[in-house]
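I have a structure here, written as structure tokens, and I will follow up with some questions on it.
Complex shown without one protein chain; remaining protein chains in place.
Up next is subunit A:
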Amino acid sequence: MLQNKKKNILEFWMKNQLADEGLREDLISNDELRSQSEELITALVSNLSGDNFTNLDADEWSPVIEILGGIAITRARQGFSPRETGNFVFSLKEAILDVLQQEITNDPMALFKESQKVNRLMDNLSVVTFETFIKGREEVILRQTDEITEISTPVIRVWDGILALPIIGTLDSARTQIVMENLLQEIVETGSSIAILDISGVPAVDSLVAQHLIKTVSATRLMGAECIISGIRPEIAQTVVHLGIDLSNIITKATLASALAYSFKVMRLEVRKINTVTKF
């Protein structure tokens, strides 16, 4: 019966969706919405057969679920809110119920039964939608985390033979590993003999992080370069001492500037102001 009413349902559904005040015209165009909806309904209706209403694991449902999943993931990436995505499916339910009501006018029992079936089906479908939506969001978050780790540990060549690594954000084992690898690789590539590890952007240091820092410094030393830690905040200095971490074998400087000045001294470089012509 629903098969014949496909067009009707689609119309109702579109009307419902368009009437919704929360419709995000900035994120999705009407045409796109319509084609998405049409695709879903076609799949839904063509796979309907009397007895598979409740069993979503049945093979007939996999194309529907696939389409729904696709839509949910796209929406997650586009930045739809969960409510908006949910409404997409709920409004379909309303549309189908409306059509059912128009069709079955003289038999309340039958109407009730059919409605219940549709209810159950659509609820199941919306759960699937939500699951996929959340999965999509998690993927987005994971990708962003990866990107942040990538971006947040740049190795900068501040001078010929001097590298600097500003570290911003909390240091954990995974990040320290990346920092260490990037640093050592860059030392080999540029032939730098001094690396400055600036931790002024690190909010907190615990014993594990300190351990990682010491490891990084030792590894740099093994490579034949020198590693200076700069930008240790007073609070961090306090914690380090309270934790009983020994940083005495490591060269530490208060600021990146003083670390750079120290590096110049080690490399026997001199930077000074040029006397201007007017003075003569």
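Here is the rule we use: a contact is a pair of C-beta atoms (placed from the backbone, for glycine too) under 8 Å apart; a residue touches a chain by one contact, two chains touch by 3 or more; residues count from 1.
Just so it is clear, contacts and distances are computed from a predicted model.
Missing chain, UniProt protein name: "RsbT antagonist protein RsbS", from among "Carbon-monoxide dehydrogenase large subunit", "RsbT antagonist protein RsbS", "Aspartate carbamoyltransferase" or "3-oxoacyl-ACP synthase".
In the complete complex, the residue from A:79, A:154, A:169 or A:191 that touches the missing chain is A:191. In the complete complex, the hidden chain is touched by one of A:143, A:221 or A:265, namely A:221.
By the touch criterion stated above, the residues of subunit A touching the omitted chain are 180-181, 184-185, 187-188, 191-193, 215, 218-225.
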